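Every protein chain of the complex appears in place save one, which is left out.
On to chain A.
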Amino acid sequence: QEDGHARVLRRQVEETLRGSRMVAVCQYNSMPDEDVAALRHFLRKHDIHVKFVLNEVVRPVLAQSKYRNLLPLFVCRNILLVSPETRAREMLRVLKGVPQVNLLAACIDDTILSRQGVENFARLPPLEVSQGQTVAALSLLSSQTSSLLQRGPAHLTALLDQHIRRLRDAEGPTEPPPG
């Protein structure tokens, strides 16, 4: 019977991991129940869900999944923060006010990140902004090249114009006015 229950728990963990782009592993230290409820509430606002996990249940599931490199983290009491999105900034902001929960590492979009890695990831600008910045940087180079290439002929044109004007001014007084 116990094995059946463990099997159900394991399947739940598998399903949770399957549907998540972000899986953060945190050490859980004693917290009053109201604080746990508040933590769940604030994280849920950002579509991040708190899952209490037992190491005996979670370890076999991880060992056979792409998360096997997270296995060393599963000693002592842990919780998983899972989300179908990758809102690391919001997660860190909520966790800042909860010293009893210590972020150990996370797996975001199939990439395992240390705590520092998650902080760096959170500081990245959104994808559209990054794409805009890349396009701007690339087009800056080509517009600089274009203006560099035009400088020679433009200078030559200006010099020729000035020369023509000087010639005209020199001939000017002898030419009859037009019309």
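What to note about this one:
Rule of thumb we're sticking to: a residue touches a chain if its C-beta (ideal position, glycine included) is under 8 Å from a C-beta of that chain, and two chains touch if they have at least 3 such contacts; residues count from 1.
Here is the rule we use: contacts and distances are computed from a predicted model.
Within the choices "AP-4 complex subunit epsilon", "NAA35-like TPR repeats domain-containing protein", "Large ribosomal subunit protein mL53" or "NADPH:adrenodoxin oxidoreductase, mitochondrial", the name that UniProt assigns to the complex's undisplayed chain is "Large ribosomal subunit protein mL53". Of the listed positions A:38, A:57 or A:73, the one in contact with the omitted chain in the full complex is A:73.
Touching the omitted chain from chain A are residues 25, 27, 29-32, 72-73, 75-77, 99-100, 102-105, 114-117.
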